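Every protein chain of the complex appears in place save one, which is left out.
Every chain is named by a letter (A, B, C, D and E) in the order it is written, and numbering of its residues begins at 1.
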Amino acid sequence: MGGRILVINPNSNEAFTAGIDRTVDRLRFSGGPEISCVTLSEGPLGIENARHAAEVIPHILKLIAREEDNCDAFVVACFGDHGVVAAREMTKKAVIGFCEAGVAAALNAGERYGILTNMPEDANGELRLLRAHGLDARLAAIEAVGVAVADLVDTPEVREALLGGAERLRERGAACVVLGCAGMSPFAPWLQRETGLRVIDPAIAAVSLAIGAVASAARA
Amino acid sequence: MGGRILVINPNSNEAFTAGIDRTVDRLRFSGGPEISCVTLSEGPLGIENARHAAEVIPHILKLIAREEDNCDAFVVACFGDHGVVAAREMTKKAVIGFCEAGVAAALNAGERYGILTNMPEDANGELRLLRAHGLDARLAAIEAVGVAVADLVDTPEVREALLGGAERLRERGAACVVLGCAGMSPFAPWLQRETGLRVIDPAIAAVSLAIGAVASAARA
Amino acid sequence: MGGRILVINPNSNEAFTAGIDRTVDRLRFSGGPEISCVTLSEGPLGIENARHAAEVIPHILKLIAREEDNCDAFVVACFGDHGVVAAREMTKKAVIGFCEAGVAAALNAGERYGILTNMPEDANGELRLLRAHGLDARLAAIEAVGVAVADLVDTPEVREALLGGAERLRERGAACVVLGCAGMSPFAPWLQRETGLRVIDPAIAAVSLAIGAVASAARA
Amino acid sequence: MGGRILVINPNSNEAFTAGIDRTVDRLRFSGGPEISCVTLSEGPLGIENARHAAEVIPHILKLIAREEDNCDAFVVACFGDHGVVAAREMTKKAVIGFCEAGVAAALNAGERYGILTNMPEDANGELRLLRAHGLDARLAAIEAVGVAVADLVDTPEVREALLGGAERLRERGAACVVLGCAGMSPFAPWLQRETGLRVIDPAIAAVSLAIGAVASAARA
Amino acid sequence: MGGRILVINPNSNEAFTAGIDRTVDRLRFSGGPEISCVTLSEGPLGIENARHAAEVIPHILKLIAREEDNCDAFVVACFGDHGVVAAREMTKKAVIGFCEAGVAAALNAGERYGILTNMPEDANGELRLLRAHGLDARLAAIEAVGVAVADLVDTPEVREALLGGAERLRERGAACVVLGCAGMSPFAPWLQRETGLRVIDPAIAAVSLAIGAVASAARA
Partner (left out) sequence: MGGRILVINPNSNEAFTAGIDRTVDRLRFSGGPEISCVTLSEGPLGIENARHAAEVIPHILKLIAREEDNCDAFVVACFGDHGVVAAREMTKKAVIGFCEAGVAAALNAGERYGILTNMPEDANGELRLLRAHGLDARLAAIEAVGVAVADLVDTPEVREALLGGAERLRERGAACVVLGCAGMSPFAPWLQRETGLRVIDPAIAAVSLAIGAVASAARA
């Protein structure tokens, strides 16, 4: 069916973009849409607070406007879904965010879901976003792993923190785990094997929904 | 990545299965998962009431149990999501239903969604299902087109009924339209062009989420 | 006013039926409706998973269809409310389930209610049912006693487990306790005396609502 | 099992008390609890506004305190559930109100319920009460019949108003109708026959739940 | 703009009235509305249960009716919002309660709020009130300090209890703290300094909203 999906990493950390690119590689098929992952050069190294988020949104919107004619769907590769609602006003093309897509996939995977997040102070903002999305009814819990975005490297301590968080989510009733940070993506297969819980990687969720959107648009 | 998705049409109407098969054909990619559409031979010609639904569920579960080792994901191709929650208890493979997947895709497409359903008396059961799924917060409205499942053939009257229903959904605030019956699938591209509304075909939504689930499982 | 209420134990455990029969005996009045408790011979010994539940529902519906002309109300004597919504489509007679009736009675008894359930893994399915029923707003908590249905016999360990569960519900804000398994019924009077909490036995709740439905039908 | 249920009409209109007494007569059984209907002498002729309601509550509480030792359950026979929550703090005996009991019975009767109320301006207060009760999720609609409490006498106009209101509730999705005023009780059987909708008379609902509560207390 | 706000302390404890008077003194401005704090002489020394609350409401309504022509807004200075909804039916003047106003201000101050209450058994009634107000979505938690209304005097033990409660609210996600008892008002500035959390004193919240209402009325 052809088509092109543009995955936008809104921070300027190229390593993040590369990690997302590796994750979504499994969804590149011959005859399927092209999946391009780009780094927003104007983004901060990490979106660590609301001010960063606010500043990055106009740049996301400009990029989408600029690429609109070359793309069939856009993915904003950050759990804050920055600019997604605004972009939908500007373009008829699908615009998909990591949080909304990840939770949507989680609902299709098990009864209640939990979110692994970086820091305890992230929870209130995520609750607001879930409420705005109307997706909070089946939330079991949000658990922080206590590891900042930049520190999500492969060490025994990080693995232990992720495992501990996932186990706390299970105890609080979660049947599946949504990764609340793109930096957790490389750990997804391991975490799923270790815990037996379904682990939802929003990169996979968002791109597979984008493939569906491209397929629908191609029919129309 | 390989893998196999089994799409189960729980009624025994082969024409429905063929229609679904044509719709999901756009999601068959070289290197992607095989997508097989099967008819549940034990199903009634149409699932028209709660008794039909109850009787069909044990057969769906048996089919999934029988095919579990040959498949990586299952789709129950009916808006009632019959047996989906029960099946998830029985298998670690993904089990996805048309209603839950269709609405999940709709939330990723626009602010509020509407459902086109066959008959006015369908609405209360659909509301119960949406409440159980925790997916009712962004529902704008359910509108019946007044055409029974079996009568969804391509006539000017049917097109007019679908168009009228979609326009009523728009007036009630829907930004996108979820097709509440597999028999509406052939009309999706036309309805999207005519109305300018995003039209969500649950067959596309469910299979694209299933592709994502297969991709995740392949990584794990 | 006469009339007849059929209480259907959907598992094939005759001891359960006998226990329910003893419990509802207090609601048999001269001049009141006859209350018959029957065992569904096609049911499994215990409904222990979603597959059991799915398989039992068609048999419940057949029994109700067969007995419709001889009865004025039906009670499905299991906390999963199996087939209740479907049966309401088939008959104008009242069809009442243990969960919906038990919680309805609990709301009329105290501010927030808790549910005593068998196993921790029961909670998510019960939450889904409460959400579907629209009865979750005043739920304080679900607490598992860690005793399987078949093990609910009168031993000091079982009593301790029930008491512990009820006390945890009180600490989490419950003013009354709904018994989430028909096998807990014999312990209800004792548990109420020990804890001072209102203990709601769904058998009593469902049959008293059925008496009301029979009285209404007799007037109409 | 014996026991006594005191039904308190909180207005001082003896004709209302007599009407309630006739309605609940069907629930008087040999061997069942005694059901006494009393008029609150301190009540106004009709509880027509919030001030009336506020003034009547202390008298209801005094009556319950005075009769506590002589009764096993209390019913407050008014759709405002005046004093019910407060009374539950004062006594271990069951205290049941018409709104909470009527809606609880309605949820056990059909998918969504509607309320027939007297005047359009009643709706907001009823919505507040339903929200406080946590019972609003399955409300289809509230429809006013435009007949004041005192005018609910048996005339063709009143019947037409009731029928019209019930039909509007059906069109808005109600599967059953809760009578929002005790004065509508005599019309319940006729309205049910005419419309085919289940009509819930809160007097029957409340007293049958009270019978269940007395049966539970008798066991404890 | 002139005008007069009447703050009604519904208990008869003059020391409480004096404390409220001191708190709201900061909102007395030259040219602003007069703010009068009065003690309801018919009130109990403390409103400690639902019966006290019920008995006090008719007196509050009478006082408001009597003072209606002399006032532009009324504040009911108690976290139970006794009589507020009823009073709004009787007068076009603004009637504001401590709970509704305090939570409204909290929502304008931070993401989620917590309530400091006196005793654990207060929580269920407060939850009912918040549900009725439609203000429970952003509640993080209610924490009891274990100090009765009458014992809220300035001792190290009371300060420790307040501090402990506020810290538990923070751990449960509260970004700001609403004082659930007028007797906590003198501790507000200290508690805010100690914890760094925004502390909402309902007296300030209610009177500032009343000032806004008087300003609106003056324009109209």
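Observations on the model:
Note that a residue touches a chain if its C-beta (ideal position, glycine included) is under 8 Å from a C-beta of that chain, and two chains touch if they have at least 3 such contacts.
Predicted model, so just to flag it, every value in this text is computed and none were measured.
Every shown chain touched by the omitted chain in the complete complex is listed here: A, B, D, E. Touch with the chain omitted from the figure is made, among E:37, E:57, E:127 or E:200, by E:200.
Contact with the undisplayed chain is limited, among E:48, E:68 or E:111, to E:111.
Checked against the full complex, the one of B:112, B:131, B:198 or B:219 touching the unshown chain is B:112. Across E:20, E:61, E:78 or E:101, the residue that sits in touch with the chain not pictured is E:101. Residues of subunit A in contact with the chain left out of this view: 49-51, 53-55, 57-58, 61, 83, 85-87, 89-90, 125, 128-129, 131-132, 134. For subunit D, the residues touching the chain absent from view are 123-125, 127-128, 131.
Contact between subunit E and the unshown chain involves residues 1, 23, 26-27, 29-32, 85, 88, 94, 96-97, 100-101, 104-105, 107-111, 133-138, 188-189, 192-193, 198-201, 204-205, 207-209, 211-213, 215-216, 218-220.
Keep in mind that, in the parts below, only the chains that are shown with their structure count from here on.
The fewest steps needed to get from subunit D to subunit E, moving only between touching chains, is 1. Overall, the chain located most centrally, as judged by its C-alpha mean against the mean of all protein C-alpha atoms, is C. Taking the mean of the C-alpha atoms as each chain's centre, subunit C and subunit E sit 42 Å apart. The set of subunit A residues that touch two or more partner chains comprises 111, 137.
Pairwise chain contacts in this structure: A-B, A-C, A-E, B-C, B-D, C-D, C-E, D-E.
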